[in-house]
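Single-structure report; data block below.
Note that one protein chain of the assembly has been removed; the remaining protein chains are unaltered in position.
As written, the chains take the letters A and B, and residue 1 is the first residue of each chain.
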């Protein structure tokens, strides 16, 4: 059969690489074909999600930041400093987490979606015009964030002025100075050229951008067991590939930026320097529980237990 | 399938249906064919709404509102009087000023539609009075607004940069040369047009008259100051600049000049809303149609058939130009960039073409396409704002297309038009 798979990034970015690996595996091991639809070709993130729920698309990659509007618990991935900064621990967590592999699938199923996997896309770093060594350095910095209540809360407690802006306007706004900062994973800072219009990259280890791949549930449930297993194998194959692909990707992206723009300042904050950011952000966790209630608390507790197991 | 969709569209268009129906019917037929029935029409509605939802689109109603307030009041008249006191005695001077105003306004606002409205609303009546034919005026305004896409900031270039991984800063600089070249060519044509049609000139104004005109225009000169200073000074985005202009226009006309009243403001707002609706329903219908084309992978099929892989660099550039031009005649420019750029990426890389040059060429074609019949948001905007029939808006366009085509070909054979400034700045 012909299956369709849409995602939120360009073909050469992390979600695109994952989708390509998935497609290659399926087409090599079966007679099925997979057509890929990168960012924007079928609409925005919420559009491709709805199209998957409607059964027009069979597979979709949507990040929990967007899914949060539909499944509030998914915003747990925006709780600062929840995920470990160590790569091995992080990868092991995504492999083994009970929250991801057992609890989230139930929440997604209620929206007609079969959650196939979640994976990290890379550490999120800040780009600004002035160095950011303490939360005080963010004071009154107009900082573009995704329209997401938890992100807004985090930058609020750090003293910045969180400013929602459509992604298409970010480059121009940084250039003219309407905003002075924004955050994104390392590969994205490089691929979208956003470094051209900022001076400083600061990594304070507060988050790793997480994304999720899912299928339309009716479609998936109606498949023969053999095809379901094929899809699961393809996902495992792409998952292993993408973790491997990511080893060093972050550093590589930062190096490429440094090469393209030698006077770029790149600050990786030390454990000690991160402490004040961590302390200030602690209250965001409470905001998350306020927004999502018992169900959110259960997910959060389970994630913490899963993390304790891999540490 | 592609052929029958285009056939449906053209036939309904020619019969004289409201323009939304050809687009809606073609999208509808596409959904019917793709999903074997009416089961997925909800997604068509979704895409119509997705087309009008982007918050950055509000620059259009805001500039319509500001321009209408300025024109009904005194601001626009005073600004134009000032310009006329300097160029009124030159043949074609007003037309050249209009083209230059489109370039400047388009440069900062980044929106071709907003340019049509903001420059056209005050200047068209004055050009009519000066003796230019309406078909020339409309074509000049619609086509000169194309330049908005080439001179930074340009949303088309940003999207191309992101999709193709090309430096946006380099694209921005490379767009300036071709943008100015188009302005020069249009200006030359305007002068020739004025001489051949014997458009009368005004007597040369004295320096005393000029200083009076400048003095009278001091308040309204705040508009360019707000737009240019506000955007490049980092106070607000182009979209927000539009709303700030509304505020300034209200302040001038209601308080300073006292030329309009609250009831007028209400009436102008209502008319703005009406024009917005008439244009945006077409933007929505267009994006539903674009979705069908993208989902059915129609561009991919056509390009494979053309055999682009065997062509040299010049051939590839021609195919790219033609593909983007034709696609933008029918489909939303942003979707065209998102869908077509990745398809061309491998062949661009293998022929060793400079991606910045390719980006500028694509942006130019996208701009031309949005001013080219049958479907183009600039044409729709002009029809809705100036209340002229479709035919009259497009009738004067052929000479402009010829000039734009000339610039496109020149760009392919003399890439330095675009790359000269880029090399100066970056190499």
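Here is the rule we use: contacts are C-beta pairs under 8 Å (C-beta built on N, C-alpha and C of every residue); 3 or more make two chains touch, one makes a residue touch a chain.
Keep in mind that, in the parts below, contacts and distances are computed from a predicted model.
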- The chain that is not shown, which UniProt protein name from "Sarcosine oxidase subunit alpha", "TRAP transporter small permease protein", "ABC-2 type transport system ATP-binding protein" or "1,2-phenylacetyl-CoA epoxidase subunit A" does it carry? "TRAP transporter small permease protein"
- Query: Of B:267, B:296 or B:403, which one is in contact with the hidden chain?
  - Reply: B:267
- Hey, which of B:24, B:213, B:252 or B:417 is the one touching the hidden chain? B:24
- Query: Which of A:147, A:267 or A:295 sits in contact with the chain that's absent?
  - Reply: A:147
- In the complete assembly, which of B:280, B:325 or B:400 touches the absent chain? B:280
- If the hidden chain were put back, which of B:15, B:255, B:305 or B:424 would touch it? B:15
- Message: Touching residues of subunit B against the unshown chain: what are they?
- Response: 13-21, 24-25, 28, 38, 41-42, 44-46, 48-49, 52-55, 57-58, 61-62, 65, 235-236, 239-240, 242-244, 246-247, 265-274, 276-282, 284, 374, 380, 383-384, 387, 389-391
- What residues on subunit A make contact with the chain left out of this view? 46, 50, 53-54, 68-70, 111, 140, 142, 147-149, 152, 161-164, 166
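The rule we apply is simple: only the chains that are shown with their structure count from here on.
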- Residue positions on subunit B within touch of subunit A in the complex are 35, 40, 42-43, 46-47, 50, 54-56, 110, 153, 155, 158-159, 161-163, 165-169, 231-239, 291, 294-295, 297, 334-335, 338-339, 342
- Which positions of subunit A touch subunit B when the two form their complex? 10-12, 35, 37-44, 47, 50-51, 54, 56, 165-166, 168-169, 171-173, 175-178, 191-193, 196-197
